[in-house]
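With one protein chain removed, the remaining protein chains of the complex are shown where they sit.
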Amino acid sequence: MAARQGRLGSQVDIPSFFIQILNSIQYGLLLFLCASGLTLVFGIMGVINLAHGSLYMIGAYLAFSLSEHLGSLWLALPVGVVLAVVFGAVLEWLLIERLYKREHLHQVLLTYGLILVFEELRSVIWGDDVHGVSMPPLLAASIALTDTLSYPVYRLWMSGVCLVLALLMAWVLLRTRLGMIIRAGSVNSEMVQSLGINIGVIHRIVFAAGVGLAAFAGMLAAPVSSVFPGMGNQVLIICFVVVVIGGIGSLKGALVGAILIGVVDTFGKVLTLEIAGVKILPELAGMSIYLLMAVILIWRPEGIFGKVRS
Amino acid sequence: MNAQLSGMERPGRSGLAPAASAALLVILVVAMAVLPLTPLGADKFTIQLLTRIMIMAILAMSLDLAMGVCGLVSFGHAAFFGLAGYVLALVAPQGEAAGFWTSIAMAMAATAVLALVMGALVLRTTGVYFIMVTLALAQMLYFLFHDTKLAGGSDGIYIYVRPDATLFGFRPFDLDNVQHLYYVVLVALSLSYLLLRRVLSSLFGKVMSGIRINESRMQSLGYATFRYKLVCFMLSGTFAGLAGYFAAVQFGVVNPDMLGWHLSGSAMMMVILGGMGTLWGAVIGAAAMILAEMGFQALPAVTINGSEFNLGKHWQLWMGSFIVLVALYLPQGLGGALSALWRALFARKAAPRP
Partner (left out) sequence: MSDIVLRTDTLTRCFGGLTAVRDVSLACRFGEIHAVIGPNGAGKSTLVNLLSGDLPPSAGRIFFGERDITGLASHQVARMGVGRSYQKTNIFLPLSTFENCRLAAQTRLGHSMRFFRHALSFAEINAAADEAMVAAGLVGRADVIAATLSHGEQRQLEIAMALATRPRLLLLDEPLAGMGGDESARIVELLGGLARDHAILLIEHDMDAVFAVADVLTVMVNGAVLESGSPESIRSSHAVQEAYLGSDGVHG
């Protein structure tokens, strides 16, 4: 994904190490944005949504189309988020709502069907080509670190936006009345219902927010990763790894998992280059995140912040 | 409670239904066996299609063993399927035929080992983690074959010459012959079915269903469930490997898509569509899925408001919608619907033991 584009010489000096750190964090935060929706929807409604990655892809394609039509990513972002949230609410109303009481297997099946539908709709609407999305001019510059190394402003901005959103999410969940209801509803929805709160509305809000987050992550990533078929599935699998590492249902876990993956993925590539010297299967670096997952599974099968089943 | 009840087994140690379904199966197998001798069987396309369906039926059956019988919802079965295919491609000497018996044994052994290693890892988790982890590990394997030059990268490897079945100087069949391959796969499917059926009614089989229904109770009865699940996962993976081996033989090519999650998803869909836990349901499901796929692909192009839209080219749209509908309205699958119909028609005749 995004971090793959970071270029680096074969020896690691301080500035390039610094760049890798920034890349790790930026990639991690973006993953967090995407994984948080997945983990929230599971934690609160108990639904595993395989189509989450497709929503990321839809976000990226929306960024592509909207910024062409509206002339700027600045306009595309808010319009795209609104569209995605509305889409999410409709999706919840039409289909997802029926899954809450079902087995995981049926959830997997239905949302897998949705992946095929979304991917094909993407092909019908946008075709199968790779598209670039241009950055807003304001963010298109780079900051020089040394004479030869610089860091793009857009990536810094991305990290900043993701961080703000992470804090905002934590604030909503921990400090607001809505957040309190959501947390209570995930533990005992009957109790919440008996307080006269319509839990169905809460679920719709949470799902729509999850879709909004995934789509927003896709929009943010579009200018750096470009927009291409199948991009959602790639992200979905990595989000799974994030969630397995962090513990599903935990926002904190998603953040820690995402940053870990960001670091391991970014440095995995650098280090294999270093150790191997020559390019002996540098592609194997892609395996590093799965190795990390395997280690976590051996150490703590429920994930770092997952609840231990008793 | 509901989840438990959904796998309701018919009462009684004997009954009408098993005998009838056994008779039905025999008829089906005999019909399949004589088919190539009839005019319909002269059509190469039909024979190849049926071969493909039977191969996918073996895959679906293997998944049913894990998912429908033991409750291990694996979203990574393509890994075993694909690996077996790659084993054949890699052991075949350049431009020459691999030995059928050795290569099939090697392919199945390799998948058994993969299932053992993967199972040891994924079986530490349950529920939705299990689904995600099997998917992630299978994708890891996909990327391993896709991104590296170990085995032809994203293009895969062609198997120019099909394996040679010569054994002690005698060649019982020729896999280049479409009809021979058809019969070999028919035998493989029938044997797999009989063998797995047998396993289902064994002590081990009873433990597997017990684990699906209520794993913690099995533990407090004294079963080390992890071990049984691991063996089940290995057995399942090995049969998925058998299917993958024949797929590679039939298509003469292996590529990373054989390991991809679309195949895992299709296999899962076959099992659910056919009805879980019965093994024959998986066979029905495989046939239904492949025929549905062909049907969708054969859809014509239509003209809407002056612009042409090719329905068949976008068959995934219909397949996806079909899957969504099955998940919503037919969660017990065609097999479940048939069983319910059967019960409704004949339930009163099968009186319970006094």
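Chains here go by letter, A and B, matching the order in which they are written, and residues are numbered from 1 within each.
FYI, a residue touches a chain if its C-beta (ideal position, glycine included) is under 8 Å from a C-beta of that chain, and two chains touch if they have at least 3 such contacts.
Bear in mind the structure is a predicted one, so any value in this text is a computation, not a measurement.
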**Request:** Please work out which displayed chains the absent chain touches and list them by label.
**Result:** B
**Request:** Among B:47, B:207, B:243 or B:284, single out the residue that touches the unshown chain.
**Result:** B:207
**Message:** Among B:40, B:221, B:298 or B:325, which one touches the chain that has been omitted from the display?
**Reply:** B:221
**Message:** For review purposes, identify every residue of chain B that touches the missing chain, sorted by number.
**Reply:** 1, 4-5, 7-9, 11-13, 198-199, 201-207, 209-210, 213-214, 216-225, 227-228, 231, 352-354
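Heads up, the rule we're going with is that only the chains that are shown with their structure count from here on.
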**Prompt:** Inside the complex, what are the residues of chain A that reach chain B?
**Reply:** 42, 48, 95, 98, 101-106, 108-110, 112-121, 123-124, 233, 237, 240-241, 243-244, 248, 281, 283-284, 286-287, 290, 293-294, 297-298, 301-303, 309
**Complete:** Counting only contacts in the complex, chain B reaches chain A at residues 2-3, 6, 67, 73, 75, 121-122, 124-129, 131-133, 135-137, 139-140, 143-144, 147-148, 261, 265, 268-269, 272, 309, 314, 316-317, 319-324, 326-328, 331
